[in-house]
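Here is the structure we will look at.
The complex appears here without one of its protein chains, the remainder shown in place.
Then we have chain A:
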Amino acid sequence: MTKEESKNGSDDMLIDGPKQGNVIPDGFNPNYLKVYYGRLFPHADIFKWMSYGNDGRHPACDKSYFGRREFSFTLDNDIYLRFQSFNSESELENSIKEKCPSKIDIGPVYSVDPAKRHAYAQGGDNVFAPVERELIFDIDITDYDDVRYCCSGADVCLECWPLMTVAIKVIDTALRDDFGFDHILWVYSGRRGVHCWVCDGKARRLTNEQRGAIADYFRVYKGNENSNKKVSFPGPLHPFLVRSYTEVLREFFEEKLLLSQNLFSTEERYEKILSMIPDESVTSELRGKWQENRRSSNSKEDINFFRWEQLKNTLQSGKQKVVFVFPLTQKIVKSWIQLQYQPCLSFYGNLTREILEWMLIMNGRKPHLGNQLGFSDHHSCSLC
């Protein structure tokens, strides 16, 4: 029920409005949850998904599988219930409807039913330990605050959301082509980012070390405001970087981001970019040109595009093959300028190993599926 709806059919639409008037309270109302879980929440689909085929009838099915999955509920009064487990779809559904959690988290699959965990020792042969967990990536738009001037914090708009799209394309391609994963779900996280769930059996059984390795495979820029901004990758690049550049990033940068974020339009902004170039002679030459021409003589061409071309030409004329990094983003997506025969700006999906590790162990922090109401349409999970 949106505000529009309530205004247009206000007198008819009111179900249980307050006596004062025709005002439907804005924001969250616990009654909505009841309705949501009663009519909209896809209990059957979740059960089917989380069963990964073990809900069938053939002999290879592991009947205990679903029951070994941990769920956790956050209740209205901020009580956090861990180690909830269910042996059937109806148990799951009934518990959700009864408790009406404001958030549901999906944890790992353990070696035994979490409800029985106290019976098992921490060490020895019969352990209670996680055995399967989806590979999950969490990309947050705030990690791009460094390079978007249109919004900051939890705000997102049509100009900066494409940064997310680009990251998704890069990561998704690599997960499929390089790592051979097939069952990938991309979903809006409800606030300011996206989650990626890789559900292949191979992915679920990855160790912490292997997950960390995948994260590092994506990582390009290692650093922060304390370290040196100039990091160089001398010479040619790994096929993953080359593909990401040619297929996704160059076009996005030159045709969209450059202009929409006005990366070169003011001194403060172009200085950020110049600080990435290790060659002093290049930066001072460019600085000289740009400080004089506050408005480019060819005012038909956008100033950002014009200066970018100038930068490319100046770099190219320097005989060195300089590769340098332009840290546009924070943890998640790193970008770099690479000059070999032509400069390019690239963005990379990156993931911290912390996120991956705690996704496996669910160590008190919460990967959440719960907040957004419904699934995104654009997923390729073949179970749905």
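The criterion applied here is as follows: a contact is a pair of C-beta atoms (placed from the backbone, for glycine too) under 8 Å apart; a residue touches a chain by one contact, two chains touch by 3 or more; residues count from 1.
In this section, contacts and distances are computed from a predicted model.
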{"item": "Among \"Dolichyl-phosphate-mannose--protein mannosyltransferase\", \"DNA primase large subunit\", \"EF-hand domain-containing protein\" or \"Vacuolar protein sorting-associated protein 26A isoform X2\", the UniProt name of the subunit that does not appear here", "value": "\"DNA primase large subunit\""}
{"item": "Residue among A:Tyr65, A:Phe179 or A:Phe305 touching the omitted chain", "value": "A:Phe179"}
{"item": "Contacting the left-out chain in the complete assembly, out of A:Leu237, A:Leu259 or A:Leu274", "value": "A:Leu237"}
{"item": "Residues in chain A touching the chain absent from view", "value": "78, 122, 124, 143, 146, 177-181, 202, 206-207, 209-210, 212-217, 221-228, 233, 235-242, 327, 329-331, 352, 354, 363-365"}
